[in-house]
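With one protein chain held back, the other chains of the complex are shown just where they sit.
Chains here go by letter, A, B, C, D, E, F and G, matching the order in which they are written, and residues are numbered from 1 within each.
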Amino acid sequence: MKYRLEEILKKVHSGKLSPQEALQYLKDYPYQNLDFAKIDHHRELRRGYPEIIYGQGKTEQQIIKISQEILNKRCNLLITKLESSIYEKMKQKFPDLEYNDSCKAAYIKQQKPLEGKGKIAVITAGTSDIPVAEEAALTSQMLGNETEKIYDVGVAGLHRLMGEHEKIKQARVIIVVAGMEGALPSVVAGITDIPVIAVPTSVGYGANFNGLAPLLTMLNSCPGGVGVVNIDNGFGGAFLASLINHL
Amino acid sequence: MKYRLEEILKKVHSGKLSPQEALQYLKDYPYQNLDFAKIDHHRELRRGYPEIIYGQGKTEQQIIKISQEILNKRCNLLITKLESSIYEKMKQKFPDLEYNDSCKAAYIKQQKPLEGKGKIAVITAGTSDIPVAEEAALTSQMLGNETEKIYDVGVAGLHRLMGEHEKIKQARVIIVVAGMEGALPSVVAGITDIPVIAVPTSVGYGANFNGLAPLLTMLNSCPGGVGVVNIDNGFGGAFLASLINHL
Amino acid sequence: MKYRLEEILKKVHSGKLSPQEALQYLKDYPYQNLDFAKIDHHRELRRGYPEIIYGQGKTEQQIIKISQEILNKRCNLLITKLESSIYEKMKQKFPDLEYNDSCKAAYIKQQKPLEGKGKIAVITAGTSDIPVAEEAALTSQMLGNETEKIYDVGVAGLHRLMGEHEKIKQARVIIVVAGMEGALPSVVAGITDIPVIAVPTSVGYGANFNGLAPLLTMLNSCPGGVGVVNIDNGFGGAFLASLINHL
Amino acid sequence: MKYRLEEILKKVHSGKLSPQEALQYLKDYPYQNLDFAKIDHHRELRRGYPEIIYGQGKTEQQIIKISQEILNKRCNLLITKLESSIYEKMKQKFPDLEYNDSCKAAYIKQQKPLEGKGKIAVITAGTSDIPVAEEAALTSQMLGNETEKIYDVGVAGLHRLMGEHEKIKQARVIIVVAGMEGALPSVVAGITDIPVIAVPTSVGYGANFNGLAPLLTMLNSCPGGVGVVNIDNGFGGAFLASLINHL
Amino acid sequence: MKYRLEEILKKVHSGKLSPQEALQYLKDYPYQNLDFAKIDHHRELRRGYPEIIYGQGKTEQQIIKISQEILNKRCNLLITKLESSIYEKMKQKFPDLEYNDSCKAAYIKQQKPLEGKGKIAVITAGTSDIPVAEEAALTSQMLGNETEKIYDVGVAGLHRLMGEHEKIKQARVIIVVAGMEGALPSVVAGITDIPVIAVPTSVGYGANFNGLAPLLTMLNSCPGGVGVVNIDNGFGGAFLASLINHL
Amino acid sequence: MKYRLEEILKKVHSGKLSPQEALQYLKDYPYQNLDFAKIDHHRELRRGYPEIIYGQGKTEQQIIKISQEILNKRCNLLITKLESSIYEKMKQKFPDLEYNDSCKAAYIKQQKPLEGKGKIAVITAGTSDIPVAEEAALTSQMLGNETEKIYDVGVAGLHRLMGEHEKIKQARVIIVVAGMEGALPSVVAGITDIPVIAVPTSVGYGANFNGLAPLLTMLNSCPGGVGVVNIDNGFGGAFLASLINHL
Amino acid sequence: MKYRLEEILKKVHSGKLSPQEALQYLKDYPYQNLDFAKIDHHRELRRGYPEIIYGQGKTEQQIIKISQEILNKRCNLLITKLESSIYEKMKQKFPDLEYNDSCKAAYIKQQKPLEGKGKIAVITAGTSDIPVAEEAALTSQMLGNETEKIYDVGVAGLHRLMGEHEKIKQARVIIVVAGMEGALPSVVAGITDIPVIAVPTSVGYGANFNGLAPLLTMLNSCPGGVGVVNIDNGFGGAFLASLINHL
Partner (left out) sequence: MKYRLEEILKKVHSGKLSPQEALQYLKDYPYQNLDFAKIDHHRELRRGYPEIIYGQGKTEQQIIKISQEILNKRCNLLITKLESSIYEKMKQKFPDLEYNDSCKAAYIKQQKPLEGKGKIAVITAGTSDIPVAEEAALTSQMLGNETEKIYDVGVAGLHRLMGEHEKIKQARVIIVVAGMEGALPSVVAGITDIPVIAVPTSVGYGANFNGLAPLLTMLNSCPGGVGVVNIDNGFGGAFLASLINHL
């Protein structure tokens, strides 16, 4: 078993954990039924990471209950798209809970994740794309990747991108976050041979159509080597990048 | 006549109701004109269920007036998409009125509906889809169907679905509620021979486009046996499922 | 096991089939690998019907190979959206193969399917919708349902619909096929309490947008009880109707 | 010149108005320049009605200034889509100003408009469509048409429509206001030979897509005789109906 | 009864037609069932015109059969969107059948239709819009309206429109046919007080999106008095115009 | 008067042309009515260029008739989107007619157009965009502009663009033609201070959606200074560029 | 070097500035790294204007920091789409900061920009389009262009446009701002030979679809000479117009 499960078994083997204690952690594998949610503890085993909570559309009570169970399993906790008002209330119950204001994500790190092999670069075209990039960068770090942020290097001033070229070339995977016309991933892919994960954002004037414009741009990228994820989905971009970086 | 109308006539026949009293109930068939609304009391006769109120876009006064008339006819009352603030005010006038916070539906059960033949399963892909599923489950129950809720068994953790497979197979009709990519109805239809009613939800990141993505997914379902209703329309899904379950 | 599989086992039980012969039929369950296709013979067991071939996008060679294997298993064969030129060539190899010119479907009936409980009505709004309706009607019959065709009763002349009202009310499930504005399923659902499966067609002037207009109409049906399938998908409509009619 | 202009000239002719006074009214024909707006007083002459104010997107100051000028010309005033908060403030300045809460329109009638030849019927499919219908009815009346309101007769209960059939047939033009699937105009057009002006509304579940669904339905109407105007544009529907009714 | 039915009854009254002969015409009212089509002879009675055949999507055999029945009733025949190859074959059977190459419509006039009160003007923005305009003009004439064609007066050269202004003002209803940006109906509506029926066409470069662009333009027309019909639907525009012109 | 009209008057003034001859040219100003077309000879006067024929959707006869009249006026002739089969026939009648195979445009130059002030650069992202670029380049030349073609310098190989940077900077207006993701205009605008006219093309894989993707990209261009014209509209791009270049 | 950079060098040459002082200004060319933003001071050199801040999606802190740096360089400051609440706070720090309420833009003019050659006319179709037009006009002025505002001259009253025709013809570039059907740019382009920059707005009833309708109208403009920018992007329209006006 990967990650934490492996570690539990090692501890049992070395006598640091009794079989009974180990059982305690393992007993409700593969999933735990809370009625409103079936927490997929098995996911860690199967996919190499614990379940991450998508905060939107869930009630405060649901989020707290799920968080509690994840923490009980001594997993790391990551909640994305969490309203700050809910965070404030959770903070009282979970004093270790930290919050990234920009991307509205809360998290607790209880253990060291398996390390990725190289560096993940998170690049934005503009300053307004930063909230989505922060979600990507935070997720990337939580999943064990060295993460380099390079913000505001869009095509309106190509020399800014060129000025950061050296840094970019050192990454093993590049996440490019861009709204408006979303041309940056094409340009980045054109000048490197590193996989590019493109994340369109809903930043821009009317015909951006809430991210449709950069989404289409990225899907039509003329240079190959660009994989696209959902609009404003920094988490998804980082998750894919992390899978690649752990190969 | 089905349901309540039949019952009235039986009571007249058995002498429990005088023809004059019966007439009182029947006189404004087939519909009752409130100017702003024409309450279709005839619907019960024609379609087997009383009129159900779609709360959105109606004023408080309109909803109260229509509710009063439905209750006067001794029908069950169901109001969907009702703002909680309007519910609070109605509660004072109709103390029996109950409210489901999750799906924002209010209801009063005054009589037992005709029972469906089997069980209706209401399944969600995620926790965030629950409000729509609750509307489906409540409607299903109000229309006389035994209803089983199975929540949070989406394709991200297929083993959760498999863990509930036995329960699902016992249903006569399955309602599958899913947002994001909406793949669950296809998967469910692929493993059973039970009619699947698919309800797309507007839950998800940007390219969900307010439910367009799962809507298209469900319409394109490769396994046959999937009928689709409107986005976030838990009521509609349950209504169709109930018709089938009463066959 | 349902249908044919059940029948095989009964024959073994009654001595009409030797276990060796039975094995011959059963050996490549659950599926048969042709490299370009994995024929799902197990589908009959799981979903109550043999695999049906979607002809579009498959080469002549692929269709012939799959057909051969299905026929070898003594299943009924149904191929939808099959170019007549391919049919002509197949006819030489499979002399029993019949063809419905209107909906471009080919079929061979080798055994009697399990009978549905009631009648399925297939209704069209106009004459131009007939090809899609024919696909639905043929599929319905192949799947063992008594099938009644009622064509050209759209809302432009409601009295035509009313003239067929008696026939319609005798159905257990109604398939309504309509292009242009696609209003017919709403009207039919409004006057019955029978489940309506709505099939939008791409028939109409420009703003029909290849079926998008009637598709949206049907999804938004004000009367409940309407389940929608894909544009021009007569097969899908009939398949769902048949599942319901076999309940 | 039609309408009021004609009347002024007649008064001059009959000596009821001095040429100097007449000049006062006429001097800034054809339009009056307020910098932020060019009030088209000439419109009355050219198109048979005074300018009507579309309230949305205009500031309070702009609306008041334009209203003042229109009233100074002794024209009738009609302001559509006006926030009630702005109305409250205007009421203090223009005590005669009335307000229709349902459709958020304010108006002052200072003179009798030229009468239409027949009656305009304003029909809605549901109760939630009433605000748009009220805008149509008010506009229709302001433009001099006898106006009959028939609300909540959608296709979910066709007998309600039939119950009002006699009233409908007496109209010279019919305005049909409908959201959800928007099937009512087709049905109405199918049973009469009266021009139908169809107004789609943004009322409905998700796949209504803010009125796109009924809009497409109406444009694709199988029965001829249906002209469509913009989503939620009750004013536009009534304006066209009034032009026809004045022929 | 209107039109032809009225005339039959008058002939019976005056002895020109025996009741038996009259019965022959009337016997299959309200509609005639050909299985693939239900010809709505009652339509003439109800809506003031005989059924018109939409040629697209119908087989040659179906069109011939329906045409035969309409001609038997001594009605006028109009078939729109008819492939010239089908026309050629029909011509042999119906030697009187004429064909408009531009709009691909075939027709036979057997009797004089009820005359409209005024003139209908059919205007196009460009030369490429003529096929749709011809369908409108032909339909208009078949339905009994004096029809004036004014082609190629789009906004690229407004003075051309102005040069025809006098002619346009004499119409009772105006049909404006326009592709590309579809601005002409707005401009025409802005300079007259005559009802404008706008017909968008699919003529134009890529972002015309097969008529979507002019369709939206027309629906959003700032000047009121514009009713829109389907893309390329010259027939529909003329039908509505004719209804208005017969008021 | 600009251009040719001016020249005629000068010739009259200098005695090179008799007033009668001049009249012959001028008599059907402002436009010439061919029924199916109103040739806008006045356009040259008003907009500085003769009418240009959009070939699509016009019949052979119409194109020939309009061409004849334009040539009679001694104007230059340009016909875009002309099928080669029609060109072949026209060539027999107009032996001087030339044809650009790539963009399907035919033309005759009878006189020298007014010269633009600088150079217009026509740039493409890829080789497949050349047909649209050729339409732009030909139009640009016909309208009197020195025109530089720089093809296949898309973002997949930015160094190719950089290699042509010097040439590009010498242009007074730049036309950028690009399909797929359409990022090139943004990049070009980011490195110059020259107005960029962006022409999206329908070249690319599925999610290009016939040019929608690059169209949106260009409209959302982050660097300012980009004006967009219709998909595949090389003519339109060149026309705007020429107007600017003649300032 | 253009503009300010040139001026610095001249001052050094003439002794008005010491090389040390000059260096102070020049040292962080080409861009200045604030982590969350890379301010492109080089843009002035390359594109002839300083960086302009797009306020939406940036935090108060980010905007203040960037503004400070731009002001330090003694450049003019322009912030578009800035919430008034942020302006209020900034005003305390930057007392010279002015604010245009209508278009929500803040600005400080510290030096005279390079003058454009002619006049830019900013035209609106309606009063509700003024906020976008104000953004265009303010930007135009900040970039050194004489700017003429002509508001509310849409196609509903063409004579208003004609009344301003003389003024319009004096412009070197015309910016046309229009919502609803967006027909005005076509009409303006049809009557002049001046480049038209079209800016669609999101003003209008439902089928305006947040500016999609006028956007498509403008892209499909039948008269050539129209370049389109993003919906509600007054800044972008003015920026392109200014580039042209500086040619």
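Definition applied: a residue touches a chain if its C-beta (ideal position, glycine included) is under 8 Å from a C-beta of that chain, and two chains touch if they have at least 3 such contacts.
Fair warning: this is a prediction, and the values are worked out from it, not measured in the lab.
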Per the definition of touch given earlier, which of C:Pro113, C:Gly126 or C:Gly211 contacts the omitted chain?
-> C:Gly211
Just one of B:Ala37, B:Leu138, B:Met180 or B:Val229 touches the chain that is missing; which is it?
-> B:Met180
From the listed residues F:Met90, F:Ala137, F:Ile175 or F:Val203, report the one that touches the chain absent from this view.
-> F:Val203
Touch criterion as defined above, residue of B:Gly55, B:Pro113, B:Gly144 or B:Gly190 at the omitted chain | B:Gly190
Footprint of the hidden chain on chain F, which residues?
-> 126-131, 149, 151-153, 156-157, 159-160, 163, 203-208
Against the chain that's been left off, what residues of chain A make contact? List them.
-> 2, 46-48, 118, 172, 190-195, 197, 215, 219-221, 223-231, 235-236, 239-240, 243-244, 247
Considering the whole complex rather than only what is displayed, give the residues of chain B touching the chain that is not shown.
-> 125-126, 154-158, 180-183, 186-187, 190-191, 204-205, 207-209, 212-214, 216-223
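Assume only the chains that are shown with their structure count from here on.
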Taking each chain's centre as the mean of its CA atoms, chain F sits from chain G at a distance in Å of 28
In whole angstrom, the CA-centroid distance of chain A from chain B equals 38
Per-residue overlap in chain F, given as positions that touch at least 2 other chains = 190-191, 212, 215, 219-221, 223, 230-231, 236
